[in-house]
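A single protein chain has been removed from this complex, and every other one stays in its place.
For reference, chains read A, B and C in written order, and residue numbers begin at 1 within each chain.
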Amino acid sequence: MLTCRIHAKEDLRIEPAEDPQIGPGQVLIRLGAGGICGSDLHMYEGRTAAEPGIVFGHENMGIVQEVGPGVVSIHQGDRVVMPFNVACGFCKNCLAGNTAFCLTVNPGFAGGAYGYVAMGPYRGGQAEYLRVPFADFNCLKLPPGQEHEDDFVLLADIFPTGYHGCELAEVSVGESVAVYGAGPVGLMAAYSALLRGAKKVFVVDRVPERLAKAGEIGAVPIDFSAADPVEQIKEQTGGEGTDKGVDAVGYQAKTGSGEGEEPAMVLNSLVETVRATGMIGVPGLYVPSDPGGVNEAAKHGMLLVEVGRFFEKGQRMGMGQANVKRYNMKLRDMIIEGRATPSFVVSHDLPLGQAPDAYNKFDKRIDGYTKVILKPAA
Amino acid sequence: MLTCRIHAKEDLRIEPAEDPQIGPGQVLIRLGAGGICGSDLHMYEGRTAAEPGIVFGHENMGIVQEVGPGVVSIHQGDRVVMPFNVACGFCKNCLAGNTAFCLTVNPGFAGGAYGYVAMGPYRGGQAEYLRVPFADFNCLKLPPGQEHEDDFVLLADIFPTGYHGCELAEVSVGESVAVYGAGPVGLMAAYSALLRGAKKVFVVDRVPERLAKAGEIGAVPIDFSAADPVEQIKEQTGGEGTDKGVDAVGYQAKTGSGEGEEPAMVLNSLVETVRATGMIGVPGLYVPSDPGGVNEAAKHGMLLVEVGRFFEKGQRMGMGQANVKRYNMKLRDMIIEGRATPSFVVSHDLPLGQAPDAYNKFDKRIDGYTKVILKPAA
Amino acid sequence: MLTCRIHAKEDLRIEPAEDPQIGPGQVLIRLGAGGICGSDLHMYEGRTAAEPGIVFGHENMGIVQEVGPGVVSIHQGDRVVMPFNVACGFCKNCLAGNTAFCLTVNPGFAGGAYGYVAMGPYRGGQAEYLRVPFADFNCLKLPPGQEHEDDFVLLADIFPTGYHGCELAEVSVGESVAVYGAGPVGLMAAYSALLRGAKKVFVVDRVPERLAKAGEIGAVPIDFSAADPVEQIKEQTGGEGTDKGVDAVGYQAKTGSGEGEEPAMVLNSLVETVRATGMIGVPGLYVPSDPGGVNEAAKHGMLLVEVGRFFEKGQRMGMGQANVKRYNMKLRDMIIEGRATPSFVVSHDLPLGQAPDAYNKFDKRIDGYTKVILKPAA
Partner (left out) sequence: MLTCRIHAKEDLRIEPAEDPQIGPGQVLIRLGAGGICGSDLHMYEGRTAAEPGIVFGHENMGIVQEVGPGVVSIHQGDRVVMPFNVACGFCKNCLAGNTAFCLTVNPGFAGGAYGYVAMGPYRGGQAEYLRVPFADFNCLKLPPGQEHEDDFVLLADIFPTGYHGCELAEVSVGESVAVYGAGPVGLMAAYSALLRGAKKVFVVDRVPERLAKAGEIGAVPIDFSAADPVEQIKEQTGGEGTDKGVDAVGYQAKTGSGEGEEPAMVLNSLVETVRATGMIGVPGLYVPSDPGGVNEAAKHGMLLVEVGRFFEKGQRMGMGQANVKRYNMKLRDMIIEGRATPSFVVSHDLPLGQAPDAYNKFDKRIDGYTKVILKPAA
């Protein structure tokens, strides 16, 4: 089969590899579609400890090709999409629905994923085939056919990840929400907030195209390069601030001018934006070790947070990778019933062979590359 | 009536004052018992913006002396205890049970209290009489008589405050909990965790007497001056850490040697102590403005927090003053039925006249002054 | 002032009455709009113990005319809508958000209401003026002006009541829901389910106009006079049944032919319609004493329920009057932001003087009288 491997910083190549072997409880997927994720760029840019030869790809969808013994609910020919997190389904964390923190699949660490540094031995899906362990648990069945291809592939990561931000913030009917970041995850968070019945959703960014997308789905765009976003939002909420907030940016937050990095900027803005007793959900990535951190503390994931204000306002905050498995079935059903169409964020559908070029353009944010779906079978 | 006023740093005096006048919806209480709280010491030590003449006292219990028109459920002669937070009962936050963040009683700020700087115009209860606004909402009725006097007075603040730590951390049956701080609030948090069915509760402190009290109620004492508390707790939880954590220390956290202050030490220790997907409740005080902060950031309530690890572990955290009203009825009933006896933390019962001396000793932590109850009528 | 009193079965008259006097904590409302509710018809038809002279009207909206001492948040000239349930805001049930079961306002019974038999001494609002007790708690402020008049008046009862059905059934994103009954409450329940992100909502009725309305808001109409509704819904859910169900019919359920009454028919149909582990919310009325019951047991509110199946399927069920106060603020905000427009159920806006005629037509279900709003000031 063909895979897309990275050999050195920014050096991605399409090359042959052996087909994966499958064992009991596993299935082999012939990949039909897979997303390139913003988090892949961290590895691509050489800002992680990823080893040469790693195969990328944690947003995976395709057709079941082969089924190992002991798998009971998945059959050859099934169309399936997999959560980016690999999980066992029976450890303490999986039982509690915290499948992003599985204690089985990546010994010594809570959580595993396909094609990602330090997330266990799971080869990624930017390739022709993918091996899926604990297949009964990790495969989500889709209706046969080709319909909703670009909607369903987003069930692997960004739709549930945006939704997870709302879940952590417990967004519910009649609430106002501020989402920082209008990249794919931020838009999915805003979209999820509206699905959950939020009365008003603000989306903060500085890129006009992204803000325009936010407006199209019914959110209120806030351009933070024009004026302090906290003030803009307070003005539109009678001075109160929002009930809830979502950080879909993470530690690489850029300042308003777009030049410097200010890793805790979004967190602290949210503490100010969200009203007393409000909740903040953080699906945007923060890391405990960042070689490129702006200062010594930041290199160790330690940031200056407005703890005093957070306490004074009696807020709550939840962080971390999305438990995709907890949400993907209901979100799939929303797509099937026509109640959700997340594919509005997809900018490009490309064959696997164009992956190296797509990474390059996505990394440089040129030609409108915001969300690329690779189609290995195309 | 007599009140206990502060005139300058450490200058407290018992002196006459006019009886409070009551309006519609209010009652006048003849005070029977009231606690001195650790948070009173911040004002006593001159580390706040409190003005000379303030009357302290937010832990108030007594007998209803006079009832204003419009009060329907409280009658003369009723024995009542009041939450330290003054609340209206009908604003958006009170309706949601967040009575510590009432939007009515202290305009321009979310939350009011008796006898505390910046918490509104409510004279404190270290006096003979107290005026209680919104009396139907703010008075909790107690059984007539004198029984459980030292248990019930703790319903004004520290028992609900400790319980609030468990509520924020969602402590439930079969969970392990780490409580940092074995002062009155920490002990109440540990006690509450056990009432909620925790399987094992660790209490971290360095004072032998406090650790001994923790042991007496069935918790496991952890002396952090002897060794790293995180390691000690991991060792006793099979390397896993605890399910939940409570910070009952706050920003004036002392290092293991007891000399320096390290304001984020407890927060960061909790991030390490609590396992992935765990929750952390913080009733311990953090302030947005601290003239005595250890550095420029700390003076503005900004602390270096292990955000990277917090994200990696997918934890959640809630902070803030306790919504006493949400818990005081059920905790009162636990006392009445003999299922809870929180008075084990009370060290001294003294007449009001001894308040100045008691403050002095409590502030210096001498003679075992840990929790003083003033008895104005004694 | 003018009021609409009932003197004997079906004998309603508009006649003068004294203006209500207000006391501390109360306000006087000059009524602007008020709904006639299906539950008013029980009294109109003489099937209750209502005494001659009662003034109807529990769906009340208007302008504050006079403010009693002690009221702090409501002012003369405020436009307000009141929950149909009168509540104190400080009893055990109100504190838990169960304002429909207030222990203060109707001694000896849990719950009070305006203008309803056995619900306390609160004169109804089909009149020019209304006295509102515990005004800070019972008045919901609206934006000044005349906008959304027919949406806001529905906040007094049927919009929150429909929403309550979804709350009892814990309807959430991605779920399927079966609502029995497409009267005003059933339509509000279906509408609420969609606001909460349900993937598919079925509405069961036999009246073509009602079913058409259900279709217009995006629900799937099920005509139970055409075929067994359970089978129809199972067919459209892959044989599984729905995740949740709402009974918006109650004890006066008519059989498919429309002739007989079968009081437990809807409950038992829901047990069959909803899948194993599903939940059922019942805002539709059941009464403990019904002089017109179909048999001796029914006269005492005892019905033959499929308990065996309910257990086998591991379902849960919640019943009762809506706690309007718990929902009216968020639903008001959804209206203000243009995210909800419940007035699509209103069939007629009429001046108070036409009340007798409107009752008559509504009772006979002629001329499309389904939801009448009386406008006393018109």
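Annotations for the structure displayed:
The criterion applied here is as follows: a residue touches a chain if its C-beta (ideal position, glycine included) is under 8 Å from a C-beta of that chain, and two chains touch if they have at least 3 such contacts.
Computed from a prediction, not measured in an experiment: that's the story for all the values here.
Looking at the complex as a whole, the chain kept out of the display touches A, B, C. In the complete assembly, the contact with the undisplayed chain comes from C:Tyr251, out of C:Phe137, C:Tyr251, C:Tyr327 or C:Tyr369. Checked against the hidden chain, the listed residues B:Glu175, B:Asp290 or B:Glu312 yield one contact partner: B:Glu175. Considering the whole complex, the residue from C:Ile74, C:Cys88, C:Ala189 or C:Met317 that touches the absent chain is C:Met317.
Looking at C:Leu168, C:Val246, C:Val324 or C:Val372, the residue that reaches the missing chain in the full complex is C:Leu168. Against the chain not displayed here, chain B makes contact via residues 173-175, 195-197, 199-200, 329-331, 333-334, 336-337, 339. Taking the complete complex into account, residues 93, 96, 98, 100-101, 110-111, 168, 251, 263-264, 267, 275-277, 282, 285-290, 297, 300-321 of chain C touch the chain not shown.
Residues of chain A in contact with the chain left out of this view: 23-25, 68-70, 72-73, 88-92, 95, 97, 104, 136-137, 325-326, 329.
As a convention for this text, only the chains that are shown with their structure count from here on.
The two sequence copies chain A and chain B touch through a face in which the numbers common to both exceed half of the numbers used overall.
With centres defined as mean CA coordinates, chain C is found 42 Å away from chain A. Once the centre of each chain is set as its mean CA position, chain A and chain B turn out to be 40 Å apart.
Touching of two or more other chains is recorded for residues 329 of chain C.
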